[in-house]
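Take a look at the following structure, please.
Only a single protein chain was left out; the remaining protein chains are all shown in position.
Chain lettering (A, B and C) follows the sequence in which the chains are written, and residue indices restart at 1 in each chain.
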Amino acid sequence: MQLRFAILGAGRIGQVHARAVAGTPGAKLVAIADPVAKAAESVQAAYGCDIRSIDAIVASADVDAVVICTPTDTHADLIERFTKAGKAVFCEKPVDLSLARVKACLTAVAANKGTVMVGFNRRFDPDFMGVKAAIDDGTIGTVEMVTITSRDPGAPPADYITRSGGIFRDMTIHDFDMARWLLGEEVETVQAAASVLTDKAIGELGDFDSVNVILRTATGKQAIITNTRRATYGYDQRIEVLGSKGMVYAENQGENRVVVADKSGFRSAPLLNFFMTRYIAAYANEIAAFVDAVNSGKDTPTTTHDGLMALALAEAALKSVAEGRTVKLAEVL
Amino acid sequence: MQLRFAILGAGRIGQVHARAVAGTPGAKLVAIADPVAKAAESVQAAYGCDIRSIDAIVASADVDAVVICTPTDTHADLIERFTKAGKAVFCEKPVDLSLARVKACLTAVAANKGTVMVGFNRRFDPDFMGVKAAIDDGTIGTVEMVTITSRDPGAPPADYITRSGGIFRDMTIHDFDMARWLLGEEVETVQAAASVLTDKAIGELGDFDSVNVILRTATGKQAIITNTRRATYGYDQRIEVLGSKGMVYAENQGENRVVVADKSGFRSAPLLNFFMTRYIAAYANEIAAFVDAVNSGKDTPTTTHDGLMALALAEAALKSVAEGRTVKLAEVL
Amino acid sequence: MQLRFAILGAGRIGQVHARAVAGTPGAKLVAIADPVAKAAESVQAAYGCDIRSIDAIVASADVDAVVICTPTDTHADLIERFTKAGKAVFCEKPVDLSLARVKACLTAVAANKGTVMVGFNRRFDPDFMGVKAAIDDGTIGTVEMVTITSRDPGAPPADYITRSGGIFRDMTIHDFDMARWLLGEEVETVQAAASVLTDKAIGELGDFDSVNVILRTATGKQAIITNTRRATYGYDQRIEVLGSKGMVYAENQGENRVVVADKSGFRSAPLLNFFMTRYIAAYANEIAAFVDAVNSGKDTPTTTHDGLMALALAEAALKSVAEGRTVKLAEVL
Partner (left out) sequence: MQLRFAILGAGRIGQVHARAVAGTPGAKLVAIADPVAKAAESVQAAYGCDIRSIDAIVASADVDAVVICTPTDTHADLIERFTKAGKAVFCEKPVDLSLARVKACLTAVAANKGTVMVGFNRRFDPDFMGVKAAIDDGTIGTVEMVTITSRDPGAPPADYITRSGGIFRDMTIHDFDMARWLLGEEVETVQAAASVLTDKAIGELGDFDSVNVILRTATGKQAIITNTRRATYGYDQRIEVLGSKGMVYAENQGENRVVVADKSGFRSAPLLNFFMTRYIAAYANEIAAFVDAVNSGKDTPTTTHDGLMALALAEAALKSVAEGRTVKLAEVL
């Protein structure tokens, strides 16, 4: 029996999910919704699904699940509406930029007995899953230090930055989720440093482009996160975990595996430059995991609670920068 | 306008091509043919195409092109029949195990003014295309030495070996094609050494499992090919080209990019273990190239002539082993 | 004309320097001093130098320069005494564990017009010099982020920890110096997190074994330092610098370059396990640089001021941990 999907939003990430749904055994793309007709039509053309309004999808008996890829400020409302309508929900992060709104949404979801998965795609990257497996199977012993290096090739457009909630809520939020996942414990304290180094315009918007964050759990485990908005050599995505018995890490992905050697030395390609190329397998895996959870009735592997905690870490990081001190996560939750 | 395909043969490689055709923009899978109903039905189920007999496909007005994935001894006949019927043909290598039969087939294809592409998939691997590009754009200067290491994870079943024509015609044939492609000149002489080292049963079938071949062109360029039927660490596929200005090579592909380090050292995954996984992109690219050639009327990037030349090199290698001497390619052509 | 050396202290690091002096063109090892006769005799046996008391060396007309390898609490006194005696001084770090004492020593050295070089050996590692060169020659543009990973294979003995001033003053101090050197600007603020994860005994001594530090300059450049006392896979020494145009890093050094591949994957050796093996070239280079500076009258490449600044950063890190806040370096200087 196939899980029948509608996708809300036919923008860049909506198209990623449309492809993932279409290519997932056990999933079927039934409908796409987007106020921009052209965007919706391109998904229809590619996958042969219906175009419907969001209202129509709420009422569609032939839709079991939705993927929410609409603007951030609509996420919480749509989650509430679709869980109430009895649809399983996959929502792109973040649930909302306001912690209070996220909490209210969680309450509503609980009341609706809804199934909601938040799209922390990196947990589903095959290499990062391998890192997690080396933790879970005891290969590296007890986790002590998590090191996450996450650098974008270039900054997003200014109008995205103003709507995104800033670097901690938009970019570091992925790393906060990875840190929680890999540490295996909740974070107790947050220390963050932030700078504007790549583009003054980012600073003028009140945001930063270069940040480092130290997270510490109650037992003393630590994670360090390094972010910048500009890495000329590509989309730099590294994870390393030190444990009592050893270390595990995942190597970056270059554009290809070709090496040229001459009198100037050895040269290889830059890193894959785009999140959709780099995480293509992760996007497919997360939809498959969602389908599996809905069909089996098991918990989704990522939840709205994960969305809440990652957002809270972003709040704490901002507070640490603003107040020049180590911030307890409990202060912002 | 889409190119409408039928696939002849629903075995392992037929299924690879069915997936490639189904996923190629501008291509449409119309029909599958296989005497084994179950095999044909599984392709039908996966891609929603018709099941037809070969005879019916010859007569189908809604089929523009066929992919021949039937047993080797049927290839030449089918090529002749389908080119006569005006269909474009993509045929798995080899065209035939007999050089004389291949030559006759080429004559027939020419008489039919047929379009035939032979499936030397490795030329379409993105990394090997990068190696070729570094030759073609002058990066490494004039080619001098080509080094091809090609090792299978394990030997095929005995009955495959008896039908395949032996290691040179079945396994090295890919490397002969790569060598010709990368040398950019025809081979003049062949020297080969062959041993049975991994399994006596292979020797009892009259075949070898471990071979090295040196190819030399008239201008003195050389290629060295190393093959074995058993590499415990996976499917080892390496290409390196030395030129007057530098060297270019493609690194192997591991199962993942995870590294574990502990007191015993650093460990990473074995190589991808299966040709269909390793060359998944190559199979897709070669079908796309075929579609492009048929639609544009340009020559196919690999031809029956390429199939002939690779087979002739295999003949020459066998002769070199048997007679303990350097064999001129002209002797067998 | 050769620079004639005496070495004060024939312990482990004294022997490293004895070998470096003996092997440096333009340097000659004249005398060794150590209250432990056996230690002094082993240096004498190896290099054919005299054994003399420190008093005798102060008065030796045939000694131009001394290398101070005695216990930390004697460094400042010996620096003052030997600069007063007109000898050039190379002193192992740190100058003293007390910032006040270091400042007083600097004043005395200035009054003596003394030449003093502090042994921050890592600046002289060939690979790290290559990293610095890529900064200085503009290859990576303006420096933005420095990432230093420095992990010892195992903790030193408890009695060393009690005398060393703790992990920040004894281990991180090298990384503080590297960070200043690579940032090219003085640090303005320090944030540190510290844990006891590898051995409770270290905590009982009032020290930590696992720390992360973020340094930030006035212009917003940042450095992140990660230290632990236990890395099972060897002596992990990595440096990476992100700039506006690119990134540069130095790869770790394994015990050898041998790789074994089998069905379990690819395996290579652990990292070099000992600072004296890992930095053998650095120790030789720093003595050569000292000889060159003394002979040419140029400034030494590392100075007592560098020693002071690195120690101040350690103080600030301790204060950050103790007070749970971002500490300005100016507060402790």
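We take it that contacts are C-beta pairs under 8 Å (C-beta built on N, C-alpha and C of every residue); 3 or more make two chains touch, one makes a residue touch a chain.
Everything numeric in this text was worked out from a predicted model, so none of it was measured.
Based on the whole assembly, the unshown chain contacts which displayed chains?
A, B, C
So which of C:I54, C:A134, C:I161 or C:A179 would be touching the chain we can't see?
Going through C:I54, C:A134, C:I161 or C:A179 one by one, C:A134 is the residue touching the chain not shown.
Identify the residue among B:G14, B:P153, B:G246 or B:P301 that touches the chain left out of the display.
B:G246
Tell me which of B:I135, B:A231, B:A293 or B:L329 is the one touching the absent chain.
Spelled out, the listed residue whose C-beta touches the missing chain is B:A231.
Check the options C:A110, C:V258 or C:A322 and report the residue that touches the missing chain.
Of the listed residues, the one touching the omitted chain is C:V258.
For chain A, enumerate the residues touching the unshown chain of the complex.
Contact residues on chain A toward the absent chain are 232-233, 254, 261-270.
Which positions on chain B touch the chain that was left off?
142, 144-145, 147, 149, 151, 189, 191, 193, 195-198, 210, 212, 214, 216, 220-222, 224, 226, 228, 230-233, 242, 244-247, 320, 324-326
Please identify, in ascending order, the residues of chain C that touch the omitted chain?
126-127, 130-131, 134, 139-140, 245-253, 256-263, 269
The definition used in the following text is that only the chains that are shown with their structure count from here on.
Same or different for chain B and chain C, where same means more than half of the interface numbers show up on both copies?
Chain B and chain C contact each other through largely matching residue numbers.
What are the two chains with the top count of C-beta contact pairs?
Result of the pairwise contact count: A-C comes out on top.
Measuring from the mean C-alpha position of chain A to the mean C-alpha position of chain B, what distance in angstrom results?
40
Roughly how far is chain B from chain C, centre to centre by C-alpha average, rounded to an integer in Å?
Distance between chain centres, rounded to whole Å: 58 Å.
Pull out every residue in chain C that's touching 2 or more other chains.
Residue numbers touching two or more other chains: 232-233.
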